[in-house]
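Only one protein chain is missing; all other protein chains are in place.
Now for subunit A:
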Amino acid sequence: MNATKQEMIEKLRRDLLDWEGFRPLAPEEQPFFGLGPIEQAFPNRVFPTGALHEFISTRPEFTAAIGGFIAGVLQTLLEKGGVCVWVSYTRRIYPPALKRFGISPDRIIFIDVAREKDVLWVTEEALKCSGIAAVICETRLLSFMESRRLQLAIEQSRVTGFILRKDAKILNTTACTARWTVKPLRSRLRPGMPGVGYPRWQVELLKVKNGQPGSWILEWKNNSFLHPQQEQMVQPDTQRHYA
């Protein structure tokens, strides 16, 4: 009896996700993002592709960190080919830097619109096009209705969308699957070594549908994400191995 109840709840959970327009890929199709513990926070324990992710930034430094994080995720999304569209109103992204995150900058199509209100129109058009791997949209405002429109477009096309909200003053409710902030942290080096280390961020998942919000520390090293806690856990093991 207990088991059947558990099964029923599981089934209801899956149905709920389905009704909300979130259809996970089959496990063998699921790309590997290497986000480690962060992926545990999501339903089905996979980073949701074909969903809308919202990133909140209040300072240009945070925007840079978010840019790095998105680029790291994009690397996996672009592995299977395809292009990425980057829509923005005031763009400062420096394409050559993306190479460090494993993306060839010539595979991104940048659309710089002159009017702010056109950003969401272009984003919606791009999200409707299933031939695109990912759409990144830099905007300031995103109302609930607009986010709902984007979400509906995504449910048809299964494109992954990233909304980068610069200078977000008011955090209104949106239909996005997840809301993130990424803040830079002081990089770590071996004791006594001068200079600046690898990018290191405090990644916070403020909201996630059917998942567990949380906060993690993440590093970018040698073209992949690195989780410092994980590293510490692994370290004693290797030492023992060599001892």
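Miscellaneous remarks
Note that a residue touches a chain if its C-beta (ideal position, glycine included) is under 8 Å from a C-beta of that chain, and two chains touch if they have at least 3 such contacts; residues count from 1.
Here is the rule we go by: contacts and distances are computed from a predicted model.
The chain not displayed here is annotated in its UniProt record as "DNA polymerase Y family protein", chosen from "Sarcosine oxidase subunit delta", "Branched-chain amino acid ABC transporter permease", "DNA polymerase Y family protein" or "ABC-2 type transport system ATP-binding protein". Among A:64, A:137 or A:154, the one in contact with the hidden chain is A:64.
Contact with the omitted chain, checked across A:56, A:122, A:153 or A:208, is made by A:122. Here the missing chain is touched by one residue of A:34, A:105 or A:228, and it is A:105.
By the touch rule set out above, subunit A reaches the unshown chain at residues 59-61, 63-65, 67-69, 71, 80-83, 85, 92-100, 104-115, 118, 121-122, 125-126, 128-133, 183-187, 189, 194-197, 199-201, 220.
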